[in-house]
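One protein chain is absent from this view; the other protein chains keep their places.
Here is subunit A:
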Amino acid sequence: MSAFFTGVWVILTLELRQRVRTVSWYVLIGVFIGLIAIVTIVLSVALRGFEVDNSGGAGVYSTIIYFVLLLGTLVAPALSGNAINGDRDAGTLATTQVTLITTWELIIGKFLAAWVTALAFLAAAVPFLIYASIVGRLGGGAIAVSLLILAVELGVVAAIGVGLSGLVSRPLFSVVLSYLAVAALSIGTLIAFTLGGLAVQSEVTNTSSYGVSYNDSGEAISCSPRQTTRYPTPRFDLFWGVLAANPYVVLADAVPSTYDSNGYPTDLFGQVKFGIRSAQITPETEVEYDECADGPPESSPTAREVIDTTTPGWFVGLVIHLLLAAGALTGAWARTRTPASRLSRGSRIA
């Protein structure tokens, strides 16, 4: 087993020296730090106006985490999407494969290198995260969970990139496919959720009568005739599971929320979580309301109540992501192992 880790370590360090540690990569990190700095400053100033319970820092923190996830998922495919087929093009894959490095050592080493590279972006954002967590007085749990989920999600993207680079023979094509995979998870799930909810609509029958005159204590004493209206309502409750596979939703759903005095989430994660959890609630198709009989309209539940009474789905999304990552890496292994039995059309092994 130690031979396996030695092999992985050799590939990991080789990959980092050969592929990553270049001037352009340092420039990229510099640009990234610059962007984070701008976002942090602008948000700190802008959110001061909305500050309730001194929660502006929590908003800044969650926004920076989302920003790291966004940039990480934008950069990781470019760095990992040609890890294997790029080597084949450069003529360095086969010379590695004739050594005692096994195919799994090669693939795991390349995956770890891609992951470490993506995590460097997270590391670069740490000073800003520390600032935001101090200002926002964040709980240790929220910080730990958000960092952990972010790190795992970056790993998933790295694994998909490396996996596709082993499955597809042309580097350009595999990089594009990696981007499409990231886009499918980040934006595609959102589109599928929205379209699905709009396509399947249920008709709501609403029978209501409202108060016309009130007594001194504000109770309705005479009401309008019952009026029946029918209207369609989208059924997002049938499609919320699609959103569970969205990395931004997974992140938001997993992080424990903090609320202000009105039961409203203080950070971006909580607001996203409120949105996705609200979509779980099945709309009532028969609404009957008589103000004279039922009393004044109930106030709608707070975000906190909605979140506390609905199902968390982040672990389902996380499991889906981990299965995708494992599947991509296993597929790459099957296509890369030697002695090769099958070669894709028109490809050279060396």
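Rule of thumb we're sticking to: a contact is a pair of C-beta atoms (placed from the backbone, for glycine too) under 8 Å apart; a residue touches a chain by one contact, two chains touch by 3 or more; residues count from 1.
Assume contacts and distances are computed from a predicted model.
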Which name from "ABC-type multidrug transport system, ATPase component", "Heme exporter protein B", "Anti-sigma-E factor ChrR" or "Ubiquinol-cytochrome c reductase iron-sulfur subunit" does UniProt give the chain that's left off? "ABC-type multidrug transport system, ATPase component"
Which of these, A:Arg17, A:Arg137 or A:Arg230, touches the one chain of the complex that we don't see? A:Arg17
Among A:Val27, A:Ala123, A:Val319 or A:Ala340, exactly one should touch the missing chain; which is it? A:Ala340
Residue, one of A:Gly91, A:Gly295 or A:Gly327, that touches the chain absent here: A:Gly91
Residues of subunit A in contact with the chain not shown: 3, 6-7, 10, 14, 17-19, 21-22, 87, 90-101, 338-341, 343, 345, 348-350
